[in-house]
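Report on the structure given below.
All protein chains but one are shown at their positions in the complex.
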Amino acid sequence: MSLVEAAGTSLVDVTDLTVEFGALRAVDGLSFSLAKGAALALVGESGSGKSTVAGALLGLHRGTGARVGGSVRVAGTDVQAASDEELRRVRGAKAAMVFQDPLSSLDPYYAVGDQIAEVHRVHARVSRRAARARAVEVLERVGIPDAARRARSRPHEFSGGMRQRALIAMALACDPDLLIADEPTTALDVTVQAQILDLLHGLREETGMGLLLVTHDVGVAAESVDDVLVMRHGRAVERGPVGEVLAAPAEPYTRELLDAVPRVDARRTGSPATDEVVLETIGVRREFGRGKRALTAVDDVSVTVRRGETLGVVGESGSGKTTLGRMLVGLLEPTAGEIRYEGRPHTGVNPAVQMVFQDPVSSLNPRRSVGESIADPLRARGDRDEERIRGRVRELLERVGLDGAHYDRYPHEFSGGQRQRIGIARALAAEPRAIVCDEPVSALDVTTQAQVVALLGELQRELGLALVFIAHDLAVVRQVSDRVAVMRRGRLVEYGPADEVYDSPREPYTRQLLAAVPALDPELAARRRAARRAPAAV
Amino acid sequence: GPEDSDAKGSGGDSTPHKGGTLTVLNSEPQTDFDPARLYTSGGGNVPSLVFRTLTTRNRENGAAGAEVVPDLATDTGRPNKDATVWTYTLKKGLKYEDGTPITSADIKYGIERSFAPELSGGAPYLRDWLVGAADYQGPYKDKKGLSAIETPDARTIVFHLNKPEGEFPYLATQTQFTPVPKSKDTGTKYESHPVSSGPYKVVKNENDGEHLVLERNTYWSAATDEERKAYPDSIDVRSGLDSSVINQRLSASQGADAAAVTTDTNLGPAELAKVTGDKKLAARVGTGHFGYTNYLAFNPKVKPFDDPKVRQAIAYAIDRSSVVNAAGGSSLAEPATTFLPNQKSFGYTPYDPFPAGASGNAAKARELLAQAGHKSGLTVTLTHSNNKDFETSPEIATAVQDALKKAGITVKLQGLEDNDYRDKIHSVKTEPGLFLAHWGADWPSGGPFLAPIFDGRQIVKDGANFNTGQLNDKSVNDEIDAINKLTDLDAAAQRWGALDKKIGEKALVVPLFHPVYKRLYGSDVKNVVISDWTGVLDISQVAVK
Amino acid sequence: MSEALAAVETAGTDLSVPAASGARQFWRRLRAQRAALVAAAVVALLVLVALAAPLLTALEGQDPTTYHPTLIDSARGGVPIGSFGGVSADHWLGVEPQTGRDMFARLVYGARVSLGVSLGATLVQVVLGVAMGVAAGLGNRWVDLVLSRVTDIFISMPLMIMALALLAIVPGSFPRPVLVALIIALVSGWATTAKMVRAQTLALKNLDYVAASRLSGWSTWHTAVRELLPGLAAPVITYAALLIPANISAEAALSFLGVGVKPPTPSWGQMLTSADVWYQAAPQYLLLPALALFVTVVAMTVLGDGVRVALDPRAASRLRIGTGRKREARADTAVPAGEPRKSRKEDRS
Partner (left out) sequence: MSGFTGFVLRRVIGAVVTLFVLSVVIYVVFYVTPGDVAQITCGPRCSPAQVHQVAQQLRLDDPLYVRYWHFLQGIFAGQDFSTGTSVEHCPAPCLGQSYQSGRQVTDILLTKLPVSFSLVLGAMVIWLLLGVGTGVLSAWRRGRLSERVLTAVTLAGVATPVFVIGLVLMIVVCGELQLLPFPQYVDFTDDPEQWAWNLLLPWLSLALIEAANFARLTRASMLETLAEDHIRTFRAYGVGERAVIARHALRGATASVIALNAVTFGSAIGGAVLTETLFGLPGIGQELVHAVKVVDLPVVVGMVLVTGFFVILANAVADVLYAVADRRVVLA
């Protein structure tokens, strides 16, 4: 951008960075640098300190009570030593950050265009009108259709993908040298994720800015960057060109991480499926609301789940997966059609059909001990013998791989993966024949995800459970499912044996979904990207 | 205007002059401004500026002010021999605010209106005294009119009473005796603009008497009115004010408030404490006595008060000094041992049948209780109202409670909402055994003070009863009749005093105190006259220049 | 209160996050706030003073009802003789004008009524509000409609007017402080609490853990008691802390209109009522109860705020910079950094 900056050799220089939150050392002696126009991914499991590093680049820890050590230079400015005023000049203008959650990262009260203009005016002395024009311009650039009009919309009127684009546009408005994208796609569907990654890639080609991508998804990293830095417990584990690190990891931890990533071409093995039908839906339909605002969430869906079999349900957000799952367990009444349990029509909840909820936080009552939660089905059944109940709960806890002595602990004392196991234990306590798992792993990082998936498979084999596995991650679904149902806008688009659906999809939509799955191989990713661009160009 | 108010010092010229605006700061709005509906003593204060009556109170300081004098009439009334027929002649040249002459027929009509149920609210005497008036329903329903009142000509009016009433001239001071021109009568709407016969007319009446502006009635002539001075050009009455605010404003005397008085707000104890510490303020306080007694009332139909010894014991035990303190201290209340107010016109005869001293005679009380069979003390309930008036209010009740404690009498308090309290104490069926009560004079004489409370024939079985002791003693009744025959008011007064003493010995009430009125007035107010009739500064005499 | 406002009131507690994560955490967060601790101590002291009123006055050697005519100047309206309203070794805070009753005794006895009435009223408001709110939130459309209308009716009733009417209707033998508390509670407060609880219930009832409880086979009511009530505790406690000062003021206002507790029982509201005109002649008479009231309200409010903060993990810490990708990620890493994470092998077992 200017001559002064050109004097420095690299855009980012991080030396021996440590960040401490109280007793917790979130980043521990991390050093790396990023050349102008280069792209680096920080990958690692949840809590490894990636976001903390990203924040440190912009000096966002200032005034929060966090202790920051080491040195951080961004585009020639020493972030640690800079005054508040200098720091403000770095933020946005030199390095701009794209936050993860696109809805909450925009002010709900102002038009998207105005927010971008506001940020632009902080760094450029331009009139209000010029700033607005600039906002429209960058919105256009990130591919918002009819940008002039949509600039006046407020964030809630945008879809998730559009919001993410708007955030990127906000960064572009300031013409930064460095774009820091902190998990820019975690909340998005595979298809939208692919679009955003493509956009980032395109922008980088166009403007030549540097990119620091923070992600826990190795696939995302493979798609978008040149170099990758693997972090664990605040330290760098491994660093190198993305192709090398992914193809031949030097460190065992990296290998472990890569192993845990589910592959879309890995088929299910050792399924205990039988022919005995446990759950069945016959042309179920579910509407929400009445009159003009009525919305059909699930429309004429007929599926079957058999003993020992796993039915995978995939589809983009809002396609009706959860609604279908809730109808299966009786938490929602179908508007039309019927649910059958063991061949007989059934309404209302049924302890023999349980559910494992998507969000392990909200599915456990924070004020009751986990033992009490697990014991619920036992007590509801009329069991009064304290000793027996405790004994059974202990068994269940151990069954899902937790310490049986954790009966009296509270949910917050467990990690996300552990909580998901508690949810499974509670479902098991009812001695169900079928369990509907609503996105049981999408909140977890890959390693934990792998553990939970393995546990479910194990239980299925042992108990002959019928499982419904809802997820938007196609790779995970393939790994666990015997048969797959693909949903779109409430309808069943494709339904059949997993291998058939994945290997020779009949519907274009299914193909589109599969094409959007990030590949671990950067070269394959580049080819796919080109393929994706082609139809768009038509 | 506010600017010229501080130009004048307080000294110098104290002679009253005409002109200026007198402000009246009141707490109670003049919601009733219809002469038929008013229940006032001596024609009221603000109403008396607009309404003239056959007779009126003498506008002079002290005891002289308790006399009745002619107003519209040439004299205070000419009785027949046994005082059952009273004749009045109107002065010449009397006019309403529109210039039309005032006639005796208008006075008759004014009285008749007061019988209409639409315009109820006045005193009961006309109904009780006039021949054939008990069932009269007023001129709207009953076109024939009251035959007990005759108007042989435009200036003469004759009243026929069903029993001798020597005090009829006093009654003729009440606003029901105001002339009302029939053609101007608008029924219940009349009060928004009553036709003036007095020195001022109503030019503004906002929010049902909340804000009144009175200006000179040019047809009024001082020559026909010896009583009202009418110095100010206009009078601005503001009501609905908090009483402490009124006193604050009067003491600050800022702007228009320098020419302000109040006709309904006394100095409270706290304000008195402040005023007495400030000489300048103390000079602006008027003190007056109104015929009024606060007392403890017994219902002898309720045990244990059927036993005279118990009543006497309580009379002995009472600590008048703490009661007086609760009522505002020695400057605002005088201990009372007689039922009649301590003024000559009432025929005040000092007596104290159960001397309790200043702070109660607990020993004597215990002795009497023991005689009555309550050796180990007694528990009684004292009913009072929850009004914040320092009269029948909780403050007085707790003082009584504390005093009787010393004599071994445990008093439980029963505070009632004002309406409830009134309903209860004035109904023979629900009347409590012991309660706080008060009585004020409709005019300064023993008659309206003693008769309603102790005349056995005035016990009302199915309505509002004021003979709370339910005394029906033939000798008392006869004496009341005898005194009513007297047209010599001084002679009558003496006999009222004697009767009071006789009744007092029955211990049906324990007189507690007579209130003293202390009122602040603005720094520009002159010619302050406070009669013993009303006890408050008479605004018809006040000048602000 | 409107539904909108109810939503506002509940906004402080994010439902998807465990509001209070255990009593221990709560105490830790509460203890971390010095102001809240001081406030808690003050409240405790006030309650203690109220409970120990007979003891304290016995210590002073006075009682709240005995008249001392010799200590006041009868000619001057009954103003206390001596400086600071007649402060002496016998009368620690002086005496009341007009009666000479002991101020200290009246003040400490007044605490009983004022605190008792306001806490009692708050209790009724909370119990009734929670019951009605939960019933409306869980009931079907008709139950909700009827209960919401009833709530609206109570909300649109003017407190003062209903109080005047009700106090006149109820027989005098009914204990007055109880009556005053009941009237304050019934006419005001409970309805707003009910609205707030209803909004909260509607939000909570869609949470997964409530659904999970239903899946276990429990009845709706059992689910309500077991799963909803604990979740309501946080916002209700917070709200109750706001109700207490409002109720204290309501009692004072009722006294002003002459319908408060019965004399000679002292209450702060009643003292204030009779004292306001004495502001110039005997200022301490006004200042003492006013100060007591002020201290109480401030202490209760600060304590309430403290409890709110302690109940709300988000408010407890200042802005975080982490992505907070999914909230459980933080809990996940709550294991001290130094301690190695459980290996996958252990986890699989």
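When the chains are written out, they are named A, B and C in that same order, and each has its own residue count from 1.
Following the convention adopted for this analysis, contacts are C-beta pairs under 8 Å (C-beta built on N, C-alpha and C of every residue); 3 or more make two chains touch, one makes a residue touch a chain.
Keep in mind it's a predicted model, so treat the numbers as computed, not measured.
Q: Specify the shown partners of the omitted chain in the complete complex.
A: Result for the missing chain's touching partners among shown chains: A, B, C.
Q: Please identify which residue in C:Met132, C:Leu272, C:Leu288 or C:Leu303 touches the non-displayed chain.
A: That would be C:Leu272, which touches the missing chain.
Q: Consider the whole complex, including the chain that is not shown, and state which of A:Cys174, A:Val349 or A:Val393 touches that chain.
A: Touching the chain that is not displayed is residue A:Cys174.
Q: Specify the residue from the set B:Ala252, B:Ala283, B:Ala358 or B:Ala482 that touches the hidden chain.
A: For the chain that is not drawn, the touching residue is B:Ala252.
Q: Touching the hidden chain in the complete assembly: which of A:Leu30, A:Leu60, A:Leu331 or A:Leu378 does that?
A: A:Leu60
Q: Please identify, in ascending order, the residues of chain A that touch the omitted chain?
A: Touch set of chain A with respect to the missing chain: 58, 60, 87-93, 96-97, 99, 101, 104-110, 118-119, 122-123, 154, 156, 167, 170, 174, 291-293.
Q: List every residue of chain B that touches the chain not included in the displayed model.
A: 2, 31, 39, 116-124, 127, 134-135, 137-138, 140, 185-189, 191, 206-208, 210, 238-242, 244-245, 248-249, 251-252, 254-255, 257, 416-420, 422-424, 426, 452, 460, 462-464, 466
Q: Kindly note down the residues of chain C that lie in touch with the hidden chain.
A: 1-5, 7-8, 11-12, 148-149, 152-153, 155-162, 164-166, 168-169, 245-246, 249, 252-253, 256-257, 269, 272-273, 276-277, 279-280, 286, 290, 293-294, 296-298, 301, 314-315, 319, 321, 324
Operating definition for what follows: only the chains that are shown with their structure count from here on.
Q: Determine the centre-to-centre distance between chain A and chain C, using the mean Cα coordinates as centres, and give it in whole Å.
A: Using C-alpha averages as centres, the distance is 43 Å.
Q: Measuring from the mean C-alpha position of chain A to the mean C-alpha position of chain B, what distance in angstrom results?
A: 87
Q: Can you list every residue of chain A that touches 2 or more other chains, as numbers and ranges?
A: none
Q: Residues of chain B that touch two or more other chains: which are they?
A: In chain B, no residue touches at least two other chains, as defined above.
Q: Along chain B, where are the residues that touch chain C in the complex?
A: Answer in residue numbers: 244, 268-274, 276-277, 319, 321-322, 324-326, 328-332, 359, 386-388, 394-395, 397-399, 401-403, 413-417, 419-420.
Q: How about chain C: which of its residues touch chain B in the complex?
A: 65-67, 69, 72-79, 97-100, 164, 167-168, 172, 258-259, 262-264, 274, 276-278, 280-282
Q: Going by the contact rule set out above, which residues of chain C touch chain A in the complex?
A: Interface residues on the chain C side: 16-22, 25, 207-209, 211-218, 222, 226-227, 230-231, 233, 318-323, 325-338, 344, 347-349.
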